[in-house]
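Take this structure, written in structure tokens, and hold onto it; I'll ask about it next.
Partial complex: the chains shown occupy the same locations as in the complete assembly.
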Amino acid sequence: MKMIIAIIRPERLEAVEEALGAVLDEGDNFRITTDTVEGRGRQEGEVELFRGHEVHVRNVQKTRITLCVNDEYVEKTIAAIQRGARTEPNGAVGDGKIFVVPLEEAVRIRTGERGGSAI
Amino acid sequence: MTRCAEAGFFGRMEATATPAVFDSGSTAWMLTSSALVLLMVPGLALFYGGMVRRKNVLTTMMMSFAAMAVIGVQWVLVGYALSFGTSVGGVIGWDSTLLALNGIDMTKPFSDKGIPELVFVMFQGKFAIITPALISGAVAERMRFRTFLVFTVVWATLVYCPLAHWVWAADGWLFTRGVLDFAGGTVVHIAAGVSALVLALMVGPRRDFNKRGAAILPNNLVLTLTGAGLLWFGWFGFNAGSAVAVEHPAGATAGLAFTTTQSAAAAAGLAWMAMERWHHGKVTSLGLASGFVAGLVVVTPAAGHVRPGWALVMGALASVVCYWAVQLKHRFNYDDSLDAFGVHGVGGILGALLTGVFCFSPVQGVLSGDFTQLGKQALGVGVAIVFAGGATFLIASVLKATMGLRATEQEERDGQDLHVHGERGYHFDQT
């Protein structure tokens, strides 16, 4: 089991969810956890104005998605995220990253199930 | 303030006889105006509060709200007596029967106006409240809250009251010299703006002002827009209320002041949008709001003295000039956080001078080829700058030595809301 953490553009979340829905067995009902983070990478932050003065914001708002999946879904999930998150045609700085962390145990609180079936 | 009833477009009418009774319409309008001007204080608090960072939203708003308490009491106790009591040589008012407004005859109209004197007291009192509150914009996010409170009351007593006396009391030395200040361009905006600059310089910049990497952004521009809306609304009381009367024919001045106020604000909003569009290709909401305020400031001294068409011009000029004035702080590295000087100081000076250019009532200005009034206006401006600036320097110096002007570094870093007030502006994450 792996925990896949991806940091993407907020505006691509929609597309990523669609792509994930297509590959994950559970259909529309795939499971995912989302939160909002500030990212600092190669992408320039946004420029805002304050009474004629440009304010450069170093950080960029990003959406972080976390999916815990069984091993056989890892590559499918990565591919789906990539498909959904990449800006056409060749990707652009700021499209984000995917990180994979080992997951040792998963527990479904409702039933107490553990492991692969709890995911 | 009262001057306009005497000449100008009323010149051809016989002078209004001193009324022995209240005029109910004028009383109604002045009660309304007083309420409107009070509402400007929350308006200002929202306007300023929206522009600072979340961690300082309350302390910034409190600097305005607390003035309602502090000056609200000061004005009743001594402020009115100092400003509008019997003149001591044109320099200051005094009348011990006015202490706590105790000796005011409630059923006698005020001066030659048809309103109870208490209503006049209240109307004027609101001006005394908002003026020091304006100053807070220059020192937001770093000045020590309690020092600011003390500053507020000392400044109101030693700077605002004398200046109001000079410019508006019938025997005030600037009034007798013919300086025009319809609703407070000099007394309110120049005084507050210049004092704000001096105070900002003495307090020093915020730790992250003009620093590479630091991005200071307004926490809530919705508040700022709302505040600008309330300010405009209240300003009708400020300016059209300064006519003090709405009976025939004085009501014409109120109508005119209302019209020029609206015209200048609108034109200034438009001009600020244009400046921004030209400068950065974007039109900001803060810019529009700032333009409104700049226009309202510039027309304040002129409201009952110029024609609506010229008010449009004044408003547009105000935005052009203030827009650039506001840019200076980054070049010269002084931190007028919310541009109390850039908008109120500069706009007030511009307005006072342009009054001498465009006025047609009660006297003619430069437009009609007469430079006399412009000279008088320049005198008023000069006196206000020197007096308010100098006195603020003295007051702030004493406060610096005694209480300290500046919040601690920790307070500044975390925000004064938590440290000084034990509160946070928003708790949006509670379940």
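The letters A and B name the chains in turn, as written, and every chain counts its residues from 1.
Criterion: contacts are C-beta pairs under 8 Å (C-beta built on N, C-alpha and C of every residue); 3 or more make two chains touch, one makes a residue touch a chain.
Just so we're clear, the structure is a prediction, and the values are computed from it rather than from any experiment.
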| item | value |
| --- | --- |
| Overall stoichiometry - one representative per chain kind is placed in view | A x3, B x3 |
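The working rule: only the chains that are shown with their structure count from here on.
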| item | value |
| --- | --- |
| Inter-centroid spacing, chain B versus chain A (mean Cα positions, whole Å) | 52 |
| Touching residues on chain A, where the partner in the complex is chain B | 48-58 |
| Contact set on chain B toward chain A in their complex | 213, 215-218, 275-276, 279-280, 282, 284, 286-287, 290, 323, 326-327, 330, 339 |
